[in-house]
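All protein chains but one are shown in place.
Moving on, here comes subunit A:
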Amino acid sequence: MSRHLFYGCLLSEIKVPMQSGMAIKLTDVSKRFGAVRANDKVSLSVEAGTIHGIVGENGAGKSTLMSILYGFYQYDSGTTEVFGKDHYFNNSREALAAGIGMVHQHFMLVDPFTVLENVMLGNEGGKLLKEGREQARTELTRLADEYGLSVDVNARVSSLSVGHQQRVEILKALYRGAKILILDEPTGVLTPQETTELFRILNALKDQGVTIILITHKLQEIMAITDNVSVMRAGKMVAHRKTSETSKEDIAELMVGRKVLLQVDKDESVTGKPLISVKNLTVKDAQGIERVKNVSFDVKAGEVVGIAGVSGNGQSELLEALSGITKIDEGSIEINGSLLTRKQPISPSKMRDIGLAHVPEDRHRMGMVNSFAAYESSALGYHNDEAYNGRFLMSRQKVKEYCGKLMDAFDVRPRDPNLKSANFSGGNQQKLILAREIERNPDILLVGQPTRGVDIGAIEFIHKRIIEMRDAGKAVLLVSVELEEIISVSDRVLVMCDGYISGEVSAAEADEKTLGLMMTNTDAAANLEEVVS
């Protein structure tokens, strides 16, 4: 199809007609990556004009399946029908021409470009940009009005909020004539309010006849917005359900293959004396910008304090300051009786000696070394321990033995201390790091994003371990962007926004709405500072 023709038919399809029947029908689609069967005889039918959820644990093959549908990967066997016609997509352009648009988890936007330029990329409408620009501008404004996706077409993408960048991605797909929209984990980076707004947009699109496929691991989103849901496990499609006829528990069980507890069972906390005591803490980054601003709080023995917030609002810097990794600029931190100030830093290894363990947010960057064997990663930070070392040399044998014990205690699979760290699944990597930190019996545990990229079965396990720490009278500080996790695991919730603590609630009073408001409430944060100072 020539570009002009494509452009023309794109304009003729301004009103997406109400389709009936199947928008997509995949039959026995298989895809291998080397020895790994990412998709094994997967079949899927998506009714036109519905919102269809696809759930599964990490590595279940959802993203691969969608990339096939979008023409990014080519499958090995099987058939694809789109609106009743057979297709085999060799590239994304062919999928686009058939009416399939994708909104990726990591946005496919060019940051220094304007919204208009981003939307035009690939559909410029002529060899010179000016030929298509005005037409694109008009069409974009019309689409934005029609679907309530208001966005400034001349703004640079880098200056837009994450929620707005996502709108640009949706607009991009619609502009290219998408009648089927695939969204891959669209809410991972959004605040609860932005999520609500996204769902409003998705419902509006559905009313206009657009078919939507939503890939997610958040079960409450499936329940909230989808009409049908398909569950994948280990590369296979295991079940199709009408959302109205199923439940969260049912879907979770299908995903994992056994019953899972979604709610963490825990008793009332019995708190003791404060083990972490932060006073007026300010932390600047390498550029001299204040990331943590005048923050004060305590964490007592026997409680889990959760820190909620949209990522990038100072939580990472707070964790790094508490664990001794970065120096602080103002205020003080008292850890288990030892005082840390700007003039009197405590090194991370000293921190471990005084009873603080740290599970970093980004396990690949700070938690372990991908290319190390598991036993080497399991000794990181504790490598000077007498138990590991002889007079001059480190005893690999002892490290391996200890690693084996950790793996048993935390059910790390496969139980092979010699396997490269990178070859474990996310959940098992995280369990190994938690084992390393928890099995040393620290008094204080700092945990960042303990379940990021971890499957449901492992999440349950990890949450249980954190609660056990609490029940044993330890102080736990949990930083997470997953509100559900914060609410179910913590006893007390602090919310960070723009470096300030913008609110505090007990876990019993915390719900997504109140936390969400606090997460975006910069005014409250600023006011709070005025009151304090």
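Methods note: contacts are C-beta pairs under 8 Å (C-beta built on N, C-alpha and C of every residue); 3 or more make two chains touch, one makes a residue touch a chain; residues count from 1.
Simple rule for what comes next: contacts and distances are computed from a predicted model.
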Chain left out of the displayed complex - its UniProt protein name, from "Chemotaxis protein methyltransferase CheR", "Sugar ABC transporter permease", "Acyl carrier protein" or "2-oxoglutarate ferredoxin oxidoreductase subunit beta": "Sugar ABC transporter permease"
Listed residues A:113, A:372, A:388 or A:461, member touching the removed chain: A:113
From A:72, A:199 or A:388, residue that would touch the chain that is not displayed: A:72
Of A:84, A:122, A:257 or A:272, the residue in touch with the unshown chain: A:122
Subunit A residues touching the omitted chain (full complex): 33, 70-73, 91-94, 96, 102, 104, 106, 108-113, 117-118, 120-124, 126-130
